[in-house]
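Omission of a single protein chain aside, the complex is shown with its protein chains in their original locations.
Let's look at subunit A:
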Amino acid sequence: MHRGKGMKFVGDSRISAERKTFIPKDYSEYPGKTEAFWPNFLLKEWMVGAVFLVGFLCLTIAHEPPLEKIADPSDTAYIPLPDWYFLFLYQLLKYTYASGPYNVIGAFIIPGLVFGALALAPFIDRGPERRPSKRPFATGFMILALAGVTFLTWESVAHHDWEAAAEQGKIVADAEVDTEAEGYKLMEANTCLTCHGNELQGGAGAPALIDVELSPEEIKDVIHNGRGAMPGGIFTGSDEELDKVVEFIDSIESE
């Protein structure tokens, strides 16, 4: 940097009036095949980025981002699930000695130790060696941690009821349900609504009864003999009452 007397500035600013010429450095004396970042290497990075972006856009086109129905705090049967990268923590909190009275162990001590060790790795693994094979403890503990996270995620995925999960969050079309109708009253009296919902919107264990595609005979059959998680014989009214219920269910259509 030029200092001292004889300096010229642009106006009254601190910008030097003397133009320096910038010639890109010559990397030929550097070891190996070193190249300039600008513009040589940046162009290659740009191409990697472009290929990556195309792949990413294909993903977004092929898979619609999921959206469940609007949050309903009154649905107490909903089984919650975090995003996939939190599943291992979620699973950890299900084990006996990591939950309930031992919650502090599962929620704070174990994750704290693991992530604390990760953050402090440079201060724990202080030797000069960098090759994984020359750092058996660092490598070993990391592989152990990876195996643990993989196992917990796997367990969480295996224990989750994905079909029920897909069913419980489905966006349901709104329908005008006449709660004064005789059919509605009968469904209420026979506890149909306990599972199928007060607006027939369905719940965690039972489908919505809006826009049912079954014929009246098939609906009758389901009520008599049950289907899926629903046992038969819940409806205890007379045959005429059953006809009214079937007619009522058949009449519920979305707007």
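Heads up, the rule we're going with is that contacts are C-beta pairs under 8 Å (C-beta built on N, C-alpha and C of every residue); 3 or more make two chains touch, one makes a residue touch a chain; residues count from 1.
To be clear about the criterion, contacts and distances are computed from a predicted model.
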Listed names "Imidazole glycerol phosphate synthase subunit HisF", "Branched-chain amino acid ABC transporter permease", "Cytochrome b6" or "PqqA peptide cyclase", matching UniProt entry of the absent chain: "Cytochrome b6"
Residue touching the undisplayed chain, where the options are A:V54, A:A119 or A:L144: A:A119
Touch list for subunit A against the chain that is not drawn: 10, 13, 15-16, 20, 22, 24-25, 27, 30-41, 44-45, 48-49, 52-53, 56-57, 59-61, 63-73, 75, 78-86, 90, 93, 103-104, 107-108, 115, 118-119, 121-123, 125-126, 128-132, 135, 138-139, 142, 168-169, 171
